[in-house]
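In this view, the complex is presented without one of its protein chains, the others remaining in place.
Let's look at subunit A:
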């Protein structure tokens, strides 16, 4: 499906492309497929194409005197009836330990929501989440698909330090802290897997469009996986899924 897009100049060296402003998987697929098309077109002068929920930002290498002609070039790429780009995504299984030692706010959440801890864990780990984009911190995934019953406002006082790997809920979103950082989300567990590793050729193994499934593990399994991760021997389980 083609959307009615808007094209706006964004300073001296970027063009912003906007879809209808809503968070939806169909829009995400169109955003990602347009991004791929622009990148495949190999336009000279393009430094990179940045993406979020329902926008693309095309950034040029240097200040271009007049970007208007560039807009018509990009528009043509969108309208082109190329063979439909088959986007391929992966579904990753991320182990999470929801033990009280790591799920610091689980108890509070359980009281607040009048739900047992195991019910919360069940609801959190049965959904399949969609990665919309990566931002906020290096390797922080913006995930969609949290069960509405788990919606929880951010804590009134943020923690000064949230541990690396913390799995948390903030509003209608869930996420993983890729590195230690201050944060106000409610922590329900921790994953031993590294979401961001500068020593890897691909610093973040998840890409926009990929699915995430959380798999509850015991504290013992958690420590075992953690040791494997540190030794560089852990392979995150995944399978190919089609858009």
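Simple rule for what comes next: a residue touches a chain if its C-beta (ideal position, glycine included) is under 8 Å from a C-beta of that chain, and two chains touch if they have at least 3 such contacts; residues count from 1.
By our rule, contacts and distances are computed from a predicted model.
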Listed names "Lipid/polyisoprenoid-binding YceI-like domain-containing protein", "Response regulator transcription factor", "Copper resistance system multicopper oxidase" or "Biotin-dependent carboxyltransferase family protein", matching UniProt entry of the absent chain: "Biotin-dependent carboxyltransferase family protein"
Which of A:95, A:139 or A:170 contacts the chain that the document leaves out: A:139
Quickly run down the residues of subunit A that touch the omitted chain. 8-14, 16, 18, 21-23, 47-48, 50-57, 59, 63, 65-68, 133-140, 142, 179, 196, 198, 203-204, 207-208
